[in-house]
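These notes are about the structure you will find just below.
Removed from the display is one protein chain of the complex; every other protein chain stays in position.
Let's look at chain A:
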Amino acid sequence: MAMVEVAQLAKKYDGGFEALKGVDLSIAEGEILALLGPNGAGKTTLISIICGLVTPTGGQVRVGGHDILADYRSTRRLIGLVPQEINLEPFEKVLNTVRFSRGLFGLKRDDALIEDVLRRLSLWDKRDTPIRALSGGMKRRVLIAKALAHEPKVLFLDEPTAGVDVELRRDMWEIVAGLKAQGTTIILTTHYIEEAEAIADRIGVINRGRILLVEDKHSLMTRMGRKELRVLLDSPLETLPAALEGRGLELLDDGRLLVHSYDSTAERSGIARLMADLAAEGIAVRDVATRQSSLEEIFVSMVHNEEDEA
């Protein structure tokens, strides 16, 4: 069953800027979807509409089968939101602010659950610390704790690791993995392709208010990914032999490295023929390696293609 169903969602701001132009998106229960897109693509607007911070100008969103406008109480109870900015009251203590979040969602005080959430986020020792005395990373954890205080089924993380150091980013990924293991549906927006690659089940690419693609991470990488065969030669070549010309081969590193790009999903990769031709030309090979293009390259080329078309 789809946990989040977005249909023809549109948002035009008062100034006339169209942040979303008919977005369709379906997110299954228990999956992690990463929304990738450049600044101003519409990621935060999309999340903000689903969570109730921004009013849509068209389309429909259902969460857990309920409409976000007509039945906002039901949908908001299901949703936890971790905003991009560190929005916390500096003078409040960690435990109080997390308890407040639970109460705000209409739930009975549950000290055991709050303790569990704080322990999982390594915040229990800081429970009586005023928020202003915490480090940036700890503050981000408090935001997550607040979002988890009402046991949401769907968690939105808006740029959860923006400006966070590498170690903390990995911690954050572990936290997300732990939540997924408990069955929470997670939607995160990110600039970091590495992040999407590391933790998402599916990737959605959004640009200029439109979803360009939503696809399983692995199939996306296989489908879109160009692969490279990198052949390290025994002795450098000055030019490519005539027999090897016209195949898009590149000679790099002063003639020591031969690079052959190919489509990993094509019927023929051309590798066998290349190796045979190298042997026939008497060119000795020291080493070979293959390299798959990363999501980042896929993403950049996709956004550029779209901009070229626009």
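What we mean here is this: a residue touches a chain if its C-beta (ideal position, glycine included) is under 8 Å from a C-beta of that chain, and two chains touch if they have at least 3 such contacts; residues count from 1.
One rule holds in what follows: contacts and distances are computed from a predicted model.
**Student:** Assign the chain not included in the display its UniProt protein name, restricting the answer to "Helix-turn-helix transcriptional regulator", "Spore germination protein", "Transport permease protein" or "Ring-1,2-phenylacetyl-CoA epoxidase subunit PaaC".
**Tutor:** Answer from the UniProt record of the missing subunit chain: "Transport permease protein".
**Student:** Which listed residue (A:G65, A:G103, A:G136 or A:P241) would be found touching the missing chain in the intact complex?
**Tutor:** Of these options, the touching residue for the absent chain is A:G103.
**Student:** Touching the absent chain in the whole complex: find that residue among A:G40, A:P90 or A:G163.
**Tutor:** Spelled out, the listed residue whose C-beta touches the missing chain is A:P90.
**Student:** Which positions on chain A touch the chain that was left off?
**Tutor:** Residues in contact with the chain left out: 13-14, 51-55, 72-74, 76-77, 79, 81, 83, 85, 87-91, 96, 100-108, 146.
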